[in-house]
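Working notes, structure below.
Of the protein chains in this complex, all but one are displayed in their positions.
Read from first to last, the chains carry the letters A and B; within each, the first residue is number 1.
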Amino acid sequence: MGTTGLPTNLTQGSRTKGGIGESTLRPDGVLKVTGEFAYSSDMWHEDMLWGQILRSTVAHAEILSIDTAEALATPGVYAVMTYDDLPTEVKHYGLEIQDTPVLAHGKVRHHGEPVAIVAADHPETARRAAAKIKVEYRELPVITDEASATAPDAIHVHEGRTDHHIGHVAHPNIVHRQPIVRGDVAAARERADVIVEGEYVFGMQDQAFLGPESGLAVPAEDGGVDLYIATQWLHSDLRQIAPVLGLPEDKVRMTLAGVGGAFGGREDLSMQIHACLLALRTGKPVKIVYNRFESFFGHVHRHPAKLYYEHGATSDGKLTHLKARIVLDGGAYASASPAVVGNASSLGAGPYVIDDVDIEAIALYTNNPPCGAMRGFGAVQACFAYEAQMDKLAAKLGMDPVQLRQLNAMEQGTLLPTGQAVDSPAPVAELLRRVKAMPLPPEQQWLTAGEAPDVRQLPGGLSNTTHGEGVVRGIGYAVGIKNVGFSEGFDDYSTARVRMEVVGGEPVATVHTAMAEVGQGGITVHAQIARTELGVTQVTINPADTQVGSAGSTSASRQTYVTGGAVRNSCELVREKVLEIGRRKFGTYHPAWATAELLLEGGKVVTDAGEVLADLVDVLGDEAVEVEAEWRHRPTEPFDLRTGQGFGHVQYTFAAHRAVVEVDTELGLVKVIELACAQDVGKALNPLSVLGQIQGGTVQGLGIAVMEEIVVDPKTAKVRNPSFTDYLIPTILDTPTIPVDVLELADDHAPYGLRGVGEAPTLSSTPAVLAAIRDATGLDLNRTPVRPEHLTGTA
Amino acid sequence: MRVNFTVNGRPQEADDVWEGESLLYMLRERLGLPGSKNACEQGECGSCTVRLDGEPVCSCLVAAGQVEGREVVTVEGLAEYAKQRSEHGGCGTDSCNSSRTAGTSLDEAKRWAARGIDSQTGEGGELSPVQQAFIDAGAVQCGFCTPGLLVAADEMLERHPNPSDADIREALSGNLCRCTGYEKIMDAVRLAAARQSEEV
Partner (left out) sequence: MDFLRPASWEEALAAKAEHPTAVPIAGGTDVMVEINFDHRRPEYLLDLNRVGELSEWEVGEETVRLGASVPYTRIMENLRPELPGLALASHTVASPQIRNRGGVGGNLGTASPAGDAHPALLAAGAQVEAESVRGSRLIPIDDFYTGVKRNALAPDELIRAVHIDKADGPQQYSKVGTRNAMVIAVCAFGLALHPGTRTVRTGIGSAAPTPVRAKAAEEFLNAALDEGGFWDNGRIITPSVAKQFADLCAGACNPIDDVRGTASYRRHAVGVMARRTLMWTWESYRGTDRAARRMGGAA
């Protein structure tokens, strides 16, 4: 049968060593620039059907009836399914709490919740049929904030909760609560010479990856299903999909199709189960591709938050205490909310030394859109608040804001409010020093030789709103702390299968993992690791699938650390086996086989003194060496539910930004001129990719600072801007130059000393921009994104 | 309905086209050319950018029936298109002859070159200069925006061989990228321009 767009092996050679530390190029680069790289939406199968999801038009309602007769009778329609058609007793899924119905049952809890699914022979037929399904709703009052969620008579968004958090929350509409308590805040408060308080609001951000949710489910002859899908974690999907289908996990064979970005938005399931259900029901391959409108409803968003902060300091600028309360809106389903609460609370004090701390973070159940993972994961919201507080405190003390931060900066050995010591380099003060030392961009770059200014260099850009009038420059700084890897006792392992053999007279390594390559460049790094460890130039990367053990999620800045660690570990095991073969074959010819430390380099076995013992081609001969092994970083432990104490995180990562903005103070329009970043990456395995991560993360932080927000109507809980016309992400004309200063201070606990890179720049970018806008305008801005209304008193 | 048009130099015929279909759908689902990407279907992201009779347009906003008898170039045909152009006398505009007043010197641009690294998949094959520059400069991450950006950037360099940074930004302002923060895309276009001017 004809199928196109199947993932293929990627084979990459190298003229240089091509190992770690070099900026080798992406093995999928040529496919991506020629249009041949197959994304999940590009898959095609002979006789395939198109799936369509009918979603709720209201946020909170009882479903009185669903009538699918007319839809089913539509020519070209092969199946229509509702909750009643689900094949097994398992009808819910979820990352941590299985609270999300595969299709709505009796009730919808948010705008855009899936109610029914259709399969038809053309997407337009499927759309028309879905529109013919009649759903009768009886609307319920909507719960949209903490007050309405925790009112004594509030409707419980989820009735009869039995999850493991219900025992420690004050109200069933609170998903999870995590206090972090250390020292004696009341006593410390007495020592404070100045106290600053603030209430901060963080808007709902969308991941806005460019490749909408999509996939192809192909029913198999053995009753199982083959699913080609864009996701962040194949095995987590599998664990949730198989029980709903009533299939053992080995009959749901998943392969990673091309992924058009992720940023946390593909941690939860979207259309996976729906496509499989329709494929198994119709016996035909089913493809589902969300359009942009649906994508806004098809994945979770970044938690909007309200944050209440109080910091105290002595008159010389030393922080005395912190009291904070962080309220995250988790929306209708739990998704990753509990872990986001853990991050927001445990990192809520920022990268500062504060001995006396009282932090509480909660996530709510509401009827707003479900929120979960997005780059920065709870630490982003907290950073926005504590960095605003640092500026406020500096102003009140009459101190330089960078100096205040440096004075209180944590360093290696500092105890976090969780009681955990930071046991690797924490160059917070140094990162601030570096961004501050970078040269400032020239002033008034819009001036030209001619009379007319270059409006592209001005706030408003091509819209021609100012020729320099009202434009004021501002500068702001921020620094943040993010954890790397899954925390709180999670068994955060990865698996790598590495094979070495002679192909065409040359030793070749093959790396097979289930790691989701979502654009970050993990596959580039895997090839580099294999070259470094195995001394080969040719490396083949197999498509990621569930035929190999779990790699864990492509999130939490963890893949280079954990799956990179797994690849290195498996390479080491392969190397041992290769050396065993070598000793067996050649050991008698040279004593060094038994006595020296042996390496694989340049296709040869060499001693650590550089003496060549054998060619790998001769050692391997016809033999192939293959190892599949799991690898885990050191364990963490859960935070104590009352005090938040515990060895919760495995690694920390730090970035600092300096933002230079120009604000049209009359119109409230902002142009970010430059966003300089300094970040410690431990060891840059691929410097080019590291820069790409830092710059990309920086711009996502810029987006939430000045334009990005999913707007939810507080009266109806309906999303008002589910489109790229009204949910704005930065264009290339909104984006500044982003000079980056990379530090490499090794973390001795991590493979090669590396530190996760992807998320830290998303933390500090936003508060740096806000600080710069405050500097330019003198306004006390407490929410992000900041809109023109907020800068002109017309909100 | 039936639509006849030329794609990447070859005559194509699509049958049973629904009247509301876009050029993008027709390319992707009927002609087996999924290189043009569908990321918004409302002309906001530029991922579906193709050249229609030479002009960069969003193929999601062109009705399939509107391309009857017209010429379309997609990312799949970009390398060949660039090759034809260079074989048939350069950029075809008089700006080729103008002296450099803006842009990036080759020495500067070389800083982003691959530093001696190649790969089996990173060399060989026929790539246009802008395609090669996107790989070399690290301008590709998830790659979903890449096809549209390449078509737009290639057309801009054809018109404007020595663009200033502001010119590049303006020309690419209709192409959203969510991964790179655009810095490496700027590098790639500067690199392609510098290599192009070295060849001239």
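As a convention for this text, a contact is a pair of C-beta atoms (placed from the backbone, for glycine too) under 8 Å apart; a residue touches a chain by one contact, two chains touch by 3 or more.
Quick caveat, the model's predicted, so the values are computed rather than measured.
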Which displayed chains the unshown chain touches: A, B
Identified contact with the non-displayed chain, of A:168, A:191 or A:720: A:720
Touching the absent chain when the full complex is considered, from A:63, A:667, A:743 or A:776: A:667
Absent-chain contact - pick from A:438, A:596, A:733 or A:779: A:733
For chain A, residues in touch with the removed chain: 127, 131, 291, 293, 456, 459-467, 469-470, 666-669, 671, 706-707, 711, 720-721, 725-726, 728, 730-734, 787-789, 792, 794-795
Chain B residues touching the omitted chain (full complex): 1, 18-20, 22, 41-44, 46, 49, 55-58, 60-63, 65-66, 68, 152, 170-171, 173-175
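As a convention for this text, only the chains that are shown with their structure count from here on.
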Residues of chain B defined as touching chain A within the complex: 18, 20, 28-29, 32-42, 44-45, 47, 74-76, 78-79, 114-122, 125, 127, 131-132, 134-136, 138, 140-147, 150, 166, 168-170, 172-186
Contact footprint of chain B on chain A as seen in their complex: 4-5, 10-16, 18, 22-39, 41-42, 44, 122, 124, 207-212, 258-263, 289, 291-292, 454, 456-457, 462, 518-521, 538, 688-689, 691-692, 695-700, 723-725, 729-733, 735, 737-738
